[in-house]
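Complex shown without one protein chain; remaining protein chains in place.
Right after this comes chain A.
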Amino acid sequence: MAYSEKVIEHYENPRNVGSFDKNDPSVVTGMVGAPACGDVMKLQLKIGEDGIIEDAKFKTYGCGSAIASSSLVTEWVKGKSVDEAATIKNADIAEELALPPVKIHCSILAEDAIKAALDEYKSKQDK
């Protein structure tokens, strides 16, 4: 199966790979996994007091599409408010990366990683 140029570009030059200090109170983490392929994805967001996502980092063990999907969302969420970031849909990711149907679950995983990180943000806010 051929990967699209955009997937290859993100795969070869992944943006924002790495981790933040998880003890930093402004950092939230979304951990998700896809049993079908065994992919594991960690997305961390650094969120300012104004609710704007200042920075994002990811670490993904999986196929090229999973890495490209997470790399892309770190670019997309930066500078967005948490409410705006919550509107990112897997279909947008799949379209941007021209993912074939068998790789749609990679974009679902990336969307779920954003949701998981934002869930942690909300539970921290409620405290």
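Criterion: contacts are C-beta pairs under 8 Å (C-beta built on N, C-alpha and C of every residue); 3 or more make two chains touch, one makes a residue touch a chain; residues count from 1.
The working rule: contacts and distances are computed from a predicted model.
The complex includes a chain that is not drawn, and of the options "succinate dehydrogenase", "Co-chaperone protein HscB homolog", "Phenylacetate-CoA oxygenase subunit PaaJ" or "ABC transporter ATP-binding protein" the UniProt name matching it is "Co-chaperone protein HscB homolog". Within the set A:Val17, A:Ala34 or A:Ala86, the residue that contacts the chain not displayed is A:Ala34. Where chain A meets the missing chain, the touching residues are 31-38, 40, 42, 59, 61, 104-105, 108-109, 112, 116.
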